[in-house]
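Take a look at the structure set out below.
Subset of chains shown; positions unchanged.
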Amino acid sequence: MRKVVTLGEIMMRLSTPTGERLSQTKQLSIHYGGAEANVAVSLAHFGYDSYFVSKIPSNPLGKAVEMHLNSQGVHSNFLLKSGERLGTYYLETGIGERSPQVVYDRKYSSFSSLKVKELNLDEILQGTSLFHVSGITLALSSELRELVLLAFKKAKDLGVVTSFDFNYRAKLWGQQEAAEAFKPLLPFIDICSCGELDAVYFLGIEQADQALPQEDRLSYYYHFISEKYPNIKYLTSTFRKVISSSNNKLIGNLFVDGVLYQSKVHDIEPIVDRVGGGDAFAAGILYGILEGFQPQEIISFATAASALKHTVHGDCNVFSVDEILQFTKNETGKIVR
Amino acid sequence: MRKVVTLGEIMMRLSTPTGERLSQTKQLSIHYGGAEANVAVSLAHFGYDSYFVSKIPSNPLGKAVEMHLNSQGVHSNFLLKSGERLGTYYLETGIGERSPQVVYDRKYSSFSSLKVKELNLDEILQGTSLFHVSGITLALSSELRELVLLAFKKAKDLGVVTSFDFNYRAKLWGQQEAAEAFKPLLPFIDICSCGELDAVYFLGIEQADQALPQEDRLSYYYHFISEKYPNIKYLTSTFRKVISSSNNKLIGNLFVDGVLYQSKVHDIEPIVDRVGGGDAFAAGILYGILEGFQPQEIISFATAASALKHTVHGDCNVFSVDEILQFTKNETGKIVR
Amino acid sequence: MRKVVTLGEIMMRLSTPTGERLSQTKQLSIHYGGAEANVAVSLAHFGYDSYFVSKIPSNPLGKAVEMHLNSQGVHSNFLLKSGERLGTYYLETGIGERSPQVVYDRKYSSFSSLKVKELNLDEILQGTSLFHVSGITLALSSELRELVLLAFKKAKDLGVVTSFDFNYRAKLWGQQEAAEAFKPLLPFIDICSCGELDAVYFLGIEQADQALPQEDRLSYYYHFISEKYPNIKYLTSTFRKVISSSNNKLIGNLFVDGVLYQSKVHDIEPIVDRVGGGDAFAAGILYGILEGFQPQEIISFATAASALKHTVHGDCNVFSVDEILQFTKNETGKIVR
C-alpha cells in the first residue's frame, strides 16, 4: 500500500437542519473536515496508507477528530495534540434559491498556532508517494506559509509527488497576500488545482477574452501556466454551474501535455451536501495519476467521485474505487436488486 | 421605530413529516401563524414596532402563541386571553404531484368569539403608521366584519395607512357572503392585495378576455378598480405557477399610478414550506411603500421576501431587510464563505 | 365486499436515512412489504375484503408483520406462523445520480420453507373474486413453484379471476430457470403484468425493431402474447424513464381486446420512496377491472395510484379510491384549503 500525506486544518462543522435558519434552530449536526483532511479520507477509501498531519486540542473535540479520521481509515500518528481550541464553523444549510451561509469561528485554533519546529518533516515524508496541501493552510499564519514551503521543498528532495490546490477563501485573507504566498510554492509542484480566477488573480495572467467559450479560456490560462512552470505536469479544475443551492451542474477539467480533457456533465440534483465536493475531485485526480490512468479516465473518475460526494452528508467521500468506477458506467438512478 | 398594527386570528398548525399521511403519522410539528400575524412578524423583522391584535385562550397553547410572537419581536400587549380554544388545523404536507391537504379544526375558537367592545381601537391605532387586515378575519363572524369596518374607518380618521388582502378561503364561506363583507371596506383602503379571481368574484368586474396575456388581464382589472376606488393607491398580487407541490414559479405584481410593475420570476424548488409565502409578500409590499421605495424596488423586494419564506419551515419570514436586499443581488445558490 | 387473495413473501425492509450510506448510518427505518402483500394492502384501502397468504416466524417480527397488515385493513387469517426467520433486506436509499442499493438477507426465511400441504387452498380461494401472485414467489423454491401452479389451477376451477406479475429479480434466480417456472402458469392467467424484457426473455418472443417507438414495440409483443395465450385478457406494464433516483417519468400501459391504452405521463419529482410503486399500479389495474372501468379509466387510475405511492414512505399505497380519482382530476400541487 502506498503512503500518502496531506497537511492542513480540520474543523468541526455545525450544520442546521434543512429549512431552519441558524438563528432559529435548536439542533445542529456535527461533521469534521477540512480540505486536506478530506483528501486524505478519500485516498484511504481508495486503499492507500493515508496520513493526515495537523494539530488539534487535547480535549474531547480533539478526540472526536481522531476517531473520525480513524473510522475513515486515515492514520492519526501525525496529529499533534495541544493548543487552545478546535476551529469551528457554522453552516446554515442553503436550499433552492437561498444560498448556504458560513459563520466562521476558527480564530485561535490549535492548528493556526502550529510551529515549524513541532513537525519532523523527514519522518513524515519518508517513503511517501504523494504530498498534498491546499491554499487555506497558507492563509492561517505566516509560520504556516514557511512550513508549507519547507515541506514542498523537502518532498521534492525525497522524490515525492507534490500537489497543491489554490483554494482561495476571501473571508480569510486578501488576494495580494495570497498571491505572495502562492507564488514561491509553484516551482515545487507537480499537480496543481487552479481555476480561471486563480490564474488571473494569483498568477497575474492577463484575462482571456470573455467572449471565448469557457474551455478555451481555461486552455489559454493552462498553456500559459505550463510554459511558466514546466514542472507542473497536471492542471485541474471544475466548472460548476450553480442553478440553485439544490442543483449544480459539474464538469471536470484536466490539462496534461498541452491537452484539455473534460468529463461529462453531472447534473447534481438534489444536492445533499456540497461541502467536500472539491476535495473528492482533487483526491480522484491524485488517485488517477498515481495509478497511471489515461487522462480521460482520470477526469471521468475524479468528477464522478465529486458528484457522488454531493449525495451524502458530511465532508467525506465514502466510496470505494470500484463503486466510483461502476457509477461511471451505470444508468443513473436505477435501483440495483 | 414606526408602529404598525395587524389584526386577525392566529392558529396552531400541526404538520405531518414529509412523505407521511395524516392518517399514518405518529409525529406532528407545530407552527403558529395566521395571515395577519405573519405580516406582523415580517414587519418586526424589518425593524418596525409591530403589534398583533387578537384573542387567544388563557391556557398553555395561548402562552405558546405569545412566546412565539415575542420571539419574532412582535408585541403581545394587545392579545386578549379568554374564550374556549385556540383554532387549530392539520396540514398533510404535499410533495411532487401530491397536493398538501388542510384539515381545519378552527371552529369555536377564542378569536371567532371576539366582540367589538373587547377592543379599545383608539389605544390600538394611536400613533400607528399602518393597519392591516385580511379577508379571512371577515369570514369568522359577523361581529368581526363589523369590527374590521369600524377599525378601518377609525384608522382613516387617524391618518393611518390601511391595507387589506382579500385572502378568500372557500372552506370558510361563500363568494356571495364574502363579496358583501368586502365591498363596504374598500373605500377606506390604501393598499389592496387582490388577484384576478378576487376582481371577478368580489368586485363583479366583467371577466377579461382569457386570450390576453395574464399581465394584461391583470392591468385591465386594476385599472377598473382604481377608477372605482381612487383611494386605493396600490394594488398587488402574485402569479404563482404551480408546477408541483415542490416547485412553484412566482412573479410579483404591483400596480401604482396606472402602471403595472413586475418582479423577475423566482423558480422556487424545492419548496420547504409555502404557508406564509403570501403574507411575506404582503409585508414586503407594505415595507417598500412605508419606506418610499421606487415601485420596481418594492415589487422586487416583496417577491424576494416571499421566495425566501418558501425556503424555511414555519409561517414566519425570518429575514432582515439587508438579507432580502442582498438576496435580490446575489447569484442564486452560491455558498458564502 | 368482495374477497380478494394474494400469496407471497412479506419482508422487513431496513432503510437508511437519505444521504447516509449503509456502512455509515446508526439508524434504520422499518417497513414491511412484499409484492403480493402490497397488492393486498392497496385492495383493502380500495374497500375489498383482502386476504394475504404467507408464512412468517412466530416471534416479535412476525407479530409486527401481522399488526402492519391489520393496520392497513388486510386480514391475517391465512398467515402461518413458523419457520426460522423473517426475510429481511437493507435499502441504501438513493438520491439524484446515486442509485439505491439493495442488500438482501432473505435466505432461510419462513416463507421460503412453505410447503404445499401447509395450506388449504380450497378454504383460501372459496368465494374469492381475485387471486394474485408475482414471479418473485416462484424464485424462492421449487415447492413454491408447485404451489403457485396448483393455486392458479384451483382458482380457475373455482371461477376466480387470476392475475400474475412477472416481477423478475436477477439477484434471486437466472432467466432460464425463471422462464421454465413462468410458462406453465400462463394458460391459467386472466391478467398479466409483463414488460418488454419479460416478453423477450421469458416468452421467447423475437425482439421487436428497436427503432420503433416504445409503444409500438409493446403492442407488437402484446399482440403476440394474446394470440398465444388467448386466456390472457389484460396485459399491463409501465414505462418508467429514470431521470435520476429522485425523478422518474411514469406512463402506464394496458392492452385489452387488441388495443393499447396509455395513461398521461406522471412526472414524479422528488421521489419519496419508489418501493411498492409497481404493486400500487398492479392493484389499480385489478381494481379497475373488477369494477368494470373503461380501459382508459383503468390505466389512468392505476398509474395515478402508482404515482401517489411514490410520494409516501413505505411499500403501501395508503390512498382511497376517491382520493386517487380526485388526484387524476386535480391540478397538480394546488393546496386544498
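Labels A, B and C are assigned to the chains in the order they are written; within every chain, residues are numbered from 1.
Criterion: a residue touches a chain if its C-beta (ideal position, glycine included) is under 8 Å from a C-beta of that chain, and two chains touch if they have at least 3 such contacts.
Computed from a predicted model, the values in this text were never measured in an experiment.
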Note = Whole-complex count of the repeated chain (3 shown) stands at 6
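Everything that follows uses one rule, which is that only the chains that are shown with their structure count from here on.
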Numbers and ranges of chain C residues touching at least 2 other chains = 270
Note = Within the complex, chain B is touched by chain C residues 266-273, 307-308, 310-314, 318, 327, 330-337
Query = Which residues of chain B touch chain C in their complex?
reply = 18-21, 23-24, 94-102, 104, 169, 171, 242-248, 270, 274
